[in-house]
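Heads up, one of the protein chains got dropped from this complex, but the rest are sitting where they should.
And now, subunit A:
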């Protein structure tokens, strides 16, 4: 199964139409797309407008390949699950977002080993074919991402929360019961 997601805020029909045209040639591969606020109807893919956080994760877990806009929810979840992820950035010149920050995001996130980038319909088709052909499998788990933030950020936030108070975790560690 291929799972595609375009987030909840704005339509992204360029991605969905590109996926639909690819699916026309591959009726053997089921495709489910979370379409958000799109008003279009599609011939070759199954669609759902919005999904809960839990279902979003479940669909990603099931999927062989994930296709998405360059949103951080998609990128972080796919990285945690080690899923091949094809990203198409939203572009402001087509009215797909308020600005081009998804290009900035993508420039950095394309470094993740599970991520490839498709900037056009042709590129998306090629990336899908190659992901399904298994080209991706070899190195896809090279830098599996954990489900938590990096240590310095967690330490900073913890310190910010507990400023001027004894940290409970530390206090527990010094009680006789914990020591025993």
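Just so it is clear, contacts are C-beta pairs under 8 Å (C-beta built on N, C-alpha and C of every residue); 3 or more make two chains touch, one makes a residue touch a chain; residues count from 1.
Operating definition for what follows: contacts and distances are computed from a predicted model.
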Review point. Looking at UniProt, which of "Spore germination protein KA", "UDP-N-acetylglucosamine--LPS N-acetylglucosamine transferase", "Multisubunit sodium/proton antiporter, MrpG subunit" or "Sugar ABC transporter permease" names the chain that isn't shown?
Key: "UDP-N-acetylglucosamine--LPS N-acetylglucosamine transferase"
Exercise for review: Out of A:24, A:92 or A:154, point to the residue that touches the absent chain in the complete complex.
Suggested key: A:154
Check your understanding: Considering the whole complex, which of A:18, A:38 or A:105 touches the chain not shown?
Key -> A:105
Practice item. Identify the residues of subunit A touching the omitted chain, counting contacts across the whole complex. Key: 7-9, 52-55, 70-77, 79, 101-102, 104-105, 107-108, 145, 147-158, 160-163, 165-169, 171-172, 175, 177-178
